[in-house]
Structure formats: C-alpha cells, structure tokens
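Just one protein chain is left out here, and the rest sit where they should.
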Amino acid sequence: MSVAGASTYLRPQTLAEAFGALGPDVIPVAGGTDVILHAPVGIHTLLDLSALPLDYIRERNGFAVGAMTTLTGMLEHPGLAAHLDGVLAETLAHVGTSLLRNLATIGGHLARGRLSDIVPTLLALDATVTVFDGKPRTLPLAKYYADGLNRKRHLLTEVSVPEAGPDTAAGFLKLSRTFFDMALVNCACSVRLKGDRVAASRIVVGETPALGASAPSAEEVLTGGTLDADTIAAAASAAAESIEFGTDSRASAEYRKVLAAVAVRRVLNAIRNRFEERRR
Amino acid sequence: MPDRFNVVAGNERKVDGLALVTGKPVFVADLDFADTLHIVLVTSPHAHARIRSIDVSKALEVPGVALVLTHQNTPAIRYTTAGQGWPEPSPYDARMFDTKVRFVGDRVAAVAADTKQAALEAAALVDVEYELLEPVLSIDQALVPGAPVIHDEDDAVDVWDAAANMPAAVEFAVGDIEQGFAESDVLVETTCETQYAQHAPLEPHVCRSYLDNDGRLVLFTSTQVPFHARRIVARVLDVPIHRIRVIKPRIGGAFGVKQEVLLEDVCALITLRSGRPTLWEFTREEEFVASRTRHPFRVRVKLGAKSDGRLHAIEMEAWENTGAYGTHSLTVLSNAGAKTLPLYNKAPHLSFAGRAVYTNLPVGGAYRGYGATQGYFPLETALDEIARRLDLDPIELRRINHIRSGETSPVFKEIGEGGEGVDMTIRSCALSECLDAGMEAFGWAEKRARPADDGPVRRGIGMSVHMQGSGIPRIDMAASTIKMNDDGSFNLLVGATDLGTGSDTVLGQIAAEVLGVPLRKIIVYSSDTDFTPFDTGAYASSTTYVSGTAVKRAAEKTRDQIAAVAAALLEVDPGDITLGDENATASDGRAVTLEKVCRRAYYGADQFQIGATASFVPEESPPPFLACFAEVAVDVETGMVQVLDFVAAVDCGTAINPRLAEGQMEGAIANGIGYALTEEMVFDGKGRTRNADLARYKIPGPADLPPIRVLLVDSYEPTGPMGAKSVAEIGINGPIPAIANAIYDAIGIRFTETPFGPEKVWRALRGAGIT
Partner (left out) sequence: MNIDFTVNGRAWGVEIAPGESLMELLRRLGYKSVKNGCNNGDCGSCTVLLNGRAVNSCLVLAAKADGAAIGTIEGLTAGGELHPLQRTALDLGAVQCGFCTPGMLLLAADLLAANPRLDEAELRRELSGNYCRCTGYVKQVEAILAAAAEMREAAGA
C-alpha cells in the first residue's frame, strides 16, 4: 500500500519535538505497518519516531521495553522471552510471522489498540505503560485503554512488565482457524500461589472481538482455593459467563463464549502443570 | 512398456527454473514500456442495476487521463469470456461494458492514464446513475417464479432459459432409475453443498498491450489460452486475427482462473485508440471479486446397492450457481456427472440432471476439477454410507465397483463438452494398485484397528476414489514445431501454455527422448501466437496427453529426417539408424553426431531445414485415477479439524517428470484441503463480498497442512506419449470427501456443506450431544 496524500516526512530527534509535531493531519509512525495500510484520508504528515531513543529492553525489577522495540527484538531478548515460563515468547510467536515481527513495534501495536494477541498477555502480567503528553506518566495498561488514551494525543514511550517470583506462573493460548490468522479468541492467565492456595490471579480473554476483557468474577472463583480441575472448570465457566462477546465475520458471539471457556480452562490447566513441574 | 527412458521419467530441473530462482523479470508486470497507460477498473457497487447514465467528464479532466471506456464508446457485441474452442459451449451473454450491471464487481468503466494514481483519481470521479433492481443472491431465490431476470437482454445467444435464470441444462439417463432403486437392497441419499471459493493465484490477472513497430497489436498477458484470447479479442473489437499477436510469458499460477478473456479486450482497445502501451494489474480484491470463482453447487445423489455391495442405481441431480454470467456454466455442470459417474460403470441404472442458475454474485469459471470436485462430494460420501450399512470395508466397496481396464461406461458417450461425448474403452487403470499402495503407505489397517480416542481430540480416517480426464476428445487440438540447429540442438515451439506447471519442461523431455538428446539441447519456446503453432491451451488436463503427443509426432518426423541425412552420410538405409546420446547410429555401430548431420543439412549437400510440425486431436480422454486416504483429528470442544495425514496414490500413466507430477498433486491436494476446511467467500445481504483479501479468505498454510504424501503408481497408457495420461486436476477432488468420511469416522457426524469450519463442526457436535 502507500499513504497517497502524504507530502511531508518528519523524523524528530526528541520526545518533546515529536509530541509538539502531533496534530490532526499528522500520523505518528512507529514500525509503519499499520500506517501504510490504514492511514486515514487527510493525513499529510508522517511523523517517524525511529530517531527517538526508544529501542531498548532493560531488566530492572522486571523488564522495561522501549516503545520502538520490534516484536522480534522482544522475542530475541533471552530474559524477556523466558520470563514466566516463556509466556511472552509463546504469545509473540503467534503474532504474524517474523516478516511482520521484524517491523512491528510494541509501542505501535499497543497504541493501535485493536486486533491483538499481545494485550491479553500484558494485561495478565499487570503491565504498565509510560506515556508522554507534555510530561511522562506511568499507568496500568488496562487504564490506558479504559481511559481511551490510545486515541488521544500522546506518545507511548515504554511498556513495563513487573518481576515475578517462583510462586507465579502464566500461560497463553490462541484459538484460530489457521496458524497465520487473527484469533477467534485468545486467553492469557497468570496465577500466584501462597503455599498451595491461589493468592491472586489474572484471567484475560481477548478478541472477544474486543481487545482484552478481564474476568474478575472468574479470578474470585480461584482465590483462596487450590488449583484443581473442578475449580479451574468453574473459573472457566465464570469467565465465559461474565464477559461480553460479539459476532463478526470470523465467529459468532455464542461460539466465542464456548471457545473462551475452553481457552481459560486449558490455560489454567497448563499453569497448574507448570506448578507441578516446579515442585518436582 | 519400454524398459527404460533416457529423459522421460527423469526429475529434470525445470527449463525456466534458473530464471525463477534468480528472480529474473519474466512475468507480465516485469517488463516496462515507455509511455504506458495504466488502467483502473470502475466496478459496480450494486448486485443488480441498470445504468441510467454515465458521466465521465470530470474523470477526463484529471491531468494525465487519456481515455475512459464505458458502454457508450465500446462495441455492443455479445460474446463469452470463456477461453474455450470455437464455437464456445458457453452462452454469449457478456458485453465489454453493458448497460446493466449484474454483480458487485461487474464492469462499469475503465480509465487509462499516465500514472496509476491519476487513473485511480479519475475512476473515483466517474459519475454513474443506477436504477436499482432486486438482486437474486442464491439458487433458491433465482428459481422463485417471477424472480428478477438477470439476463433480460434480447441479443444473448445460447442461454437455455433466460426467463427462468438458467443458462444451461444437461440430462441423460441409462436404464430405469426408479426400477433400479426398487431392485436395490440398500438406498442412500444425500444432498451436498459446496461454497464459493477462489483460485487465489499469487499473481493476480495482469495484461500489457502495445503496438509493435509494424502497428500490430501485441497482447503480453497472463493467460491460459493465448489462441482463444486472440480470436475473441479479434471478434469483439472487429480487428483481423492477423493484426493481433498474443504472448504469454511466465505466469504466477492460474488453476483455471486465467482460462478467460478478462483484461485483454480493454487493454487492446485502449492501445488501438491511443496508440500507447497499456498495463492493467488486478488488485487482490478485484482478483477475488471481479475475476472468476469456483462454481458453488448443490448436488443430490441417491445410490441403490445390492447387499453384496454392487452399485445398482446412481442418480445425480446438480444445481450449479454460475453467478452473473454463464461462462463455463454448461461444461462445468456436465463434468459434475461426466467425470464422476463413469467411475462406477457397472451400475445398469443411471440418471443425471443438471441445471445452471444465474445469480447476482461473482462469476463462476474454470477451476481445477471443473465440476468433478463438486460431484465427488456427495458421491464418495454416499458410498461411504453404503459401506457402513452393508458392513463392508469402504476400500472393498470401491474394489467391487470401480471401472477397470478394458471396460467402458455409457456416460462417456452421453456427456461431453457441452454436447455429446465420445465413447471410450479404458486402456489403463491402476486404481486397484493405487488402493493397495495408498492403504499400505497410510497404514489403513492399523489405523482402523485403533481403539477410539476418548479425550477431547478424536481421530478418524476416511478414503475416496476418483477419476478425471486427459483433454477433450475430438475437440482439443495441439500442434508442435521442431527445428534443428547446427550444433545438434533443437528449438521446440509449442502453443501449449505453461502456467508454472512445468509443461515446457515435460514437453521438452518428450522431444528429447525421441531425438536422443539431453533436455538442455531442447530450447523450448511456448505460447506466442506468431511463432508457436496452435494449441487450445492449458485446461482439461490436456497438455501432457494432447500437446505431448503432438510433440512426440513432430519429434518422430524430425527423427526420420535426421535418419535420412545420417543414412546418406553413413551410406546405410535410413531404417538402419537409431538416435541416442546425441548421435545417429547405424546397426553396425558406426555413428555420426547430430551436429554433423545438421551441418550437412544446412551447408553440405541436399540442404534443407531439418524439422517438422505435427498436430494431434485425441480420440479418447484416458482418465487418471486416484485413491485418497485422510486422517483427521477433531477437537470436540472447539470443533477444530486438523488433517494429520493425507496420502494420495495416483495413476497418471507414465509420469514424464515424477517430481513435477508430485508437485501438481501436492498443490492440488493442499488447495482441496482448504476448500474442505477453511476457504469460503462470504457475502452480505447486498451481494458484496465481505472477505476479498488473503487475510480473511482463509487458505491453510504450511503449519496447518500435513506433509502430503503422493505415490505415483506404476501405469502405462498405450495411447499416451510414452504412456502418459495427465495429473493436473485430479488431486483437488480428493480432500473434501476423504476428509468428510474421516470426520464421520471420528465423531459420527456426516457433514454435507463445505467448508467444515470450526464453528459449523462445533454446532453439529452440540446438536448431536457430543459436546
């Protein structure tokens, strides 16, 4: 594709310069893969963010990933990829193929805010994002979307994944028609145990077809109990019941609801197996 | 059968392979001409409407726009876009630009401009006023009495019943079908529906046109049918055939979608009017919507069998959704019965009835399998049910019933390409051996003996058998010219059309075999109407069998000439000479090189150009045969179906190039798996295609497909060149029924509508109380 109406290309060197340049006929370009296909009519200026110092992955109390890091960059970082039983590696391996991952950036992906296999995993890991809209501030990823920030004038500069101890395990599953496909539904969960009881959990279902819906009532089912087959099944049911699903050309709401329950159950079972493996 | 071939049956590298792996500019879009006009199509946003007015004035004002074509300034002549032999067995119901639009995507106008950008801008400014008509969006809607008439023009030709929206009808019967059913011990009836699917070649339709230095029109185009394209363009534009040249360079896949004259007429007219070259590239969306599709079918099959498994009565009733125009409608419809029913030739009672139906939807055209694919779905699944009812192994049931060498079927004579067929006796049929080899490689017995899975993933196995054809008897003609060079090499000129299939290589191998030279000494040049002799084109699985025989004949004539010259050199009788190892050898062992032979013929004595032209029209269409075995895993919690294993054992006669033959089978099967499980064009209530891109039209990729296993079973067709038949289409017929039967084995549900997508499977599982 191409951005036919674009007449100006800017490549700011500082965050302030970049933010200052944003406007109604200006579109920020991270990897550019969405812009080149879907830039709205009326865009005249392409604002390339690649000169900003936002391509980094730092390990400090977890991981801080600069917004211009490509998905390949994330996959190839040994620590990040292996974090929490490789849940991010598993997730990223299902996002397109390396062709897309070599171009797409985490910042561009999160700011797009739709069609995502990554958002549910980041929500399940309690990720935070740092945005710059005059000054920098950090907020939970869930709030970033709940407040509609991704549609407001801002620049997303960093996403952070907190560290996790040996009492936490996570998992991800994508259900799709073919391997190279948008999900019918996807699911990411994390569970923290205290002893053999669930202290806390995150259960997130994505592509409902909305971005990523957490299921607190399902999380409540798990809290305080052991991670056994019946509890898991009950949590899966609760998740499917509590989330709103929609129909689109890929699947009906009814079918998505069924898939969601299956996905949650399978991810929680995988997490239970991980805990069991660690005990051995 | 000859003991050994030298070049035939060898895995030679494709003659165009080097150019392809090094990325040489060998495709239509890869050649640039100065001063090219870029063409953009304006298509109808409505499924059914009359064009009340078209105003192109604003479009013409866009800088760089040279021409806009509409119904107001183009020929009104009716024709068919179908690339078939003349007179085409398809109705003449199309016009270059009509005053009526009949599907979303139908032609409204074409803009030609200096740049693509200017053409796009101008296309958006073409102002059309439509009078909306009620659309007909399914077979059932089209058949309602009083339904809107899609082809109400008064100058269409050969439309069977326009008022009833039916361009074609086919019927035949043998024996008495009701009596047959009455005499049967078991009856099975099923009605199957197949969906709109698209060929999705990686290279969309593309055409260039220009005037050469002598002012002749040249069409440089991605086509399966260069000679038909020349003839049809000549007629539509009223230009003499001798003023047109059609060249097909390398093309990026076709599978039937390019057996059509879709772009050439517009490119030609713009070049003729402007004097300038043109380039027209379809977008991927246009490739889905505005080119051609698979014909959706509804087919009812009723079988009657005796308790020992012998089929006694076969009834097939086929309803074909041909979309907005009738191109290929009659012939695809006929094939649904013509290429399926003869397989079970011993049933004395047969009935076939078919109707093609117009709808205001994208247009069905030629697609690998060509109606047989749709017909095999109910036939092979009904047979599977017969096997179950009679407690017979489904393989055994096929063995009891399938046609054998030396046998015939009344169907061969009854249905042909749009008319009567040609009687034929099967001379080669290795279907038994295909069943043996296939079931062994697949592990049929072991898999069948497996205890049923009890977890959420249930495996199942299924099989099916098939035949197709090799060319169209008495109708297809192919010709080939060979000329010798003075280093002992040869030019091989064939009209035959290589779509990426490797026919240039296969035909080269046949020539090399006869002339006793390695393949690299044959310079193949194909599909140029100025230089290569006639060939109907690449369709109906005809190239190896029909064009190959023309090549063999031309090579034999050439060989005889070489023998005569060599005989003069060696002072022996020409009958004493054999060719081999680039030599002409006498029976006493003395030899001359081919180089020496041609030197003499060019420069020495009794000079003449060694070479010959030969043609071939087949009297028969010897079918290839196929036995397929599929293993699936059904996840009963999600409805997802995965193909774990797929074995295809095929009898294609001699495989001239085994690796290329395998490649044809592997590709056809992969396409068939997509057709069975995931591919479907989806329309909204206004006839608009909702998923006209490769992301939303789901085609299985390498991670979804098993390593498809193809076995080429030993066979020899006496009427074929070096014993060859064909292999191009048959593979695509296997997956739907084999997978349907395997799913039944896994979960006990028979699906009768493709694709067997996860939601559909899940709903059926829920309905059956399994999930």
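Here the chain labels run A and B in written order, and each chain numbers its own residues starting at 1.
Assume a contact is a pair of C-beta atoms (placed from the backbone, for glycine too) under 8 Å apart; a residue touches a chain by one contact, two chains touch by 3 or more.
Everything numeric here is computed off the predicted structure, so don't read it as measured data.
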Item to check | Given B:Asn671, B:Thr689 or B:Thr771, the one touching the chain that is not displayed | outcome: B:Asn671
Item to check | Touch criterion as defined above, residue of B:Arg216, B:Arg399 or B:Arg659 at the omitted chain | outcome: B:Arg659
Checklist entry - In the full complex, which of B:Thr283, B:Thr408, B:Thr578 or B:Gln642 touches the chain missing from this view? => result B:Thr283
Checklist entry - Looking at the whole complex, which of B:Arg107, B:Arg250, B:Arg276 or B:His402 touches the chain that is not displayed? => result B:Arg250
Checklist outcome for this item: Given B:Pro378, B:Gly488 or B:Gly502, the correct residue touching the omitted chain is B:Gly502
Next on the checklist: Touching residues of chain B against the unshown chain: what are they?
Outcome noted: 11, 13-14, 16-27, 29-30, 199-204, 250-253, 255, 281, 283-284, 499-502, 659-660, 662-663, 666-671, 693-695, 699, 701-703, 705, 707-708, 710
Checklist outcome for this item: Those residues of chain A that touch the unshown chain are 1-9, 29, 32-33, 35-37, 39, 46, 48, 50, 72, 93, 96-100, 102-103, 178-180
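Operating definition for what follows: only the chains that are shown with their structure count from here on.
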Item to check | Cα-centroid distance, chain A relative to chain B, in whole angstrom | outcome: 44
Checklist outcome for this item: Residue positions on chain A within touch of chain B in the complex are 4, 175, 177-182, 184, 249-252, 255, 258-259, 262
Checklist entry - For chain B, which residues are in contact with chain A within the complex? => result 117, 637-640, 678, 682, 690-691, 695-696, 698-701, 703-704, 757-759, 762-763
